[in-house]
Structure formats: structure tokens, C-alpha cells
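One protein chain omitted, others in place.
So, chain A:
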Amino acid sequence: MSNLRDLQRELENKANDLSKLQKDIAKNHQVRKKYTVQLGENELVLKELDLVKDDANVYKLIGPVLVKQDLAEANANVRKRIEYISAELKRLDATVQDLEEKQNSKKEMILKLQQRIQSLQAGKGKA
């Protein structure tokens, strides 16, 4: 009797963990999406900056003011940003993979627990 209750409690815990993991994964996906959009934007900016001639004035909006920037500087900044975002995306991919693995293992554990509970209940029904 107590065994069954323990198992059920364990199952509940595992289910909670699983839902937490799933939430994490969803969050991760959203962050990833945001970064991909940013990456796309930055790449667009870089392309345009490459097309802009050297004598053109380039400004960066910092807070409420436009600050004049050197084209080369802006270019370097954007490149750095792209690098950063790419690295971030890679990191996120790794974490997502990790989380998914964890999720799968959790799922398996939950399945096993459920089977055990079922067999226990069946045994009790017979007894």
C-alpha cells in the first residue's frame, strides 16, 4: 500500500520535472527564434553597410540620440554582433539538445513508473 503511494508520489514529481523541462525547452526555442531574427537583421545591415560608400554618414541610435559613427567602426561592430549571435545560437542549440535528451529520459522513467503502478494495482485487484 505504502509502496504504491510512494510510487505515485514519485510519478508526480517526475511529471512536474518533465513539465518544467518542456517549459524550458519552449523558452529556449523562443529565445532562439529571437536570435535568429536578430541575426537576419544584422546580416542585412552588414550587406547594406558593405554597399554604402566610404564617404557616407552612418549613425547609430543610442537611446534617444543619433550618434555619428565611422563606417569602418560600424562595420566592425555589426560583424562582432553577428559573431556573438552565432555563438549564442550555437550555445542555445546545445542546451536545447541537452534538455531534449533529459526530457526523453524523464519520459521513459515516467512510463516505467506507470507500468509499475499498473502492475501493482493489477496484483492488488487479484489479491
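Just so we're on the same page, a residue touches a chain if its C-beta (ideal position, glycine included) is under 8 Å from a C-beta of that chain, and two chains touch if they have at least 3 such contacts; residues count from 1.
One rule holds in what follows: contacts and distances are computed from a predicted model.
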item	value
Omitted chain, identified by the protein name its UniProt record gives, among "Large ribosomal subunit protein bL17m", "RNA polymerase II subunit 5-mediating protein homolog", "WD repeat-containing protein 72" or "Acyl carrier protein"	"RNA polymerase II subunit 5-mediating protein homolog"
Residue, one of A:10, A:41 or A:100, that touches the chain absent here	A:41
Chain not shown, touching residues in chain A	38, 41-42, 44-45, 47-49, 51-52, 56-62, 66, 69, 74, 78, 81
